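One structure, pasted below without further comment.
With one protein chain held back, the other chains of the complex are shown just where they sit.
Then we have chain A:
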């Protein structure tokens, strides 16, 4: 190892990671903050280019919540960067975490998010004694007929276009799926001048009535809801509950949708189908925590209330791997306020574990905050489940896997004809989840479809193989080749069975797995 390792590496600069980096640096740790974004904020506080704010029509906080909190965090981070406590590596993705040296240091291998990698090969591996993983989440998707047409987007992607680019992805939109995030996206679109023709919430709002106490405990969320209601009234946005987008129509791009009412289990009620002309379809079914680094580092996982694979953490955000912490959506989707608290607590735990004295009252207060937020999140997940019979909306030729163009029929036939009895078997046989996105988009739906056919409920052991990858993000061959030139390569290739971090090193068969598939067989 050439450089002195950092005390702490924080992966992700959204609410959780930003909070963790700032608090850890203020506690005295020397921190490196690694983030795929070119500026901090993550997906939640995604905002226009800070160097060119005058080029955008609306101010940077447009459409944001808790913006003052973000600004304060950003200011604190800038102070720590200028006094040398934080090294901010922006626009870089961690694609693998390995133990290095004597096993008390982690090597985080990074690559440029876009364009040529201008970092020297030696600088691409970042060494740190402890790591906080705050990788965040992205929209959970379910396939439906026509969902691959241009003009159909993830709800979060539509939101990101609004927040960071101040661009609307269409003129007439339908927003569909489940959960309160849909309201935020619809309100943002309406305020930006898009005609929101319908918001389709698959569940009944009465599900929220089961958790009134939880909602009262989170008054900020209630206020947020009131704000959306006012926007919906002002812009005359119809909110349809127990309603879904059954299919998207169009040839070169989305031209319309058919919406339909569903029963409590998600089965379409015959005769309720209705066509709408739209050029933008925003879809979201809750969120999928981005877990490949958690799984790749060997940390224990579990299936959360919403069906997502999440990191198991103790009451101070420690994972099952010594020196590795997780915060934010990776430990269970709970929103930005929860993520900030978890990031702070992870930083305090890392500081304590590094030998720094931290007043215990601060940790106790955060633990209470997190417990309250967790109760609200559980209520939210129970109010907005993925409908049990969503697969009944699909046609045989509906694509499950967008990358490898694998149909519903192909997945079902693999289970029935080839007796592939878990999602991993189906993946290696019919190739869903084997394309560029590596199952990030179709993984959840795939595991549901397989569970549906085999009659076996999905467990953590079924979901983990869809997330476990020797390389966490597509990288250039040059990044792999550069490993051979670094002294750190020995660390990557020789972790023993007792090693706490990586269950296995890079092997030739891993590399073969990574080879691009140029032709279809």
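Convention: a contact is a pair of C-beta atoms (placed from the backbone, for glycine too) under 8 Å apart; a residue touches a chain by one contact, two chains touch by 3 or more; residues count from 1.
Simple rule for what comes next: contacts and distances are computed from a predicted model.
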Quiz item: Which listed name, "Urea carboxylase-associated family protein", "Putative membrane protein", "Hydrogenase-4 component E" or "(2Fe-2S)-binding protein", is the one UniProt assigns to the chain that has been left out?
Solution: "(2Fe-2S)-binding protein"
Exercise. Give the residue, chosen from A:105, A:415 or A:471, that touches the chain omitted from the document.
Key: A:471
Quiz prompt | Residue in contact with the excluded chain [from A:3, A:72 or A:167] | solution = A:167
Quiz prompt | Touching the absent chain when the full complex is considered, from A:11, A:73, A:158 or A:340 | solution = A:158
Self-check item: Residues of chain A (touch criterion as defined above) contacting the omitted chain
Solution: 36, 38, 43, 48-49, 51-52, 55-58, 113-117, 138-139, 148-154, 156-158, 160-161, 164-169, 192-193, 252-253, 290, 402-405, 435-437, 440-441, 471, 474-480, 514-516, 518-520
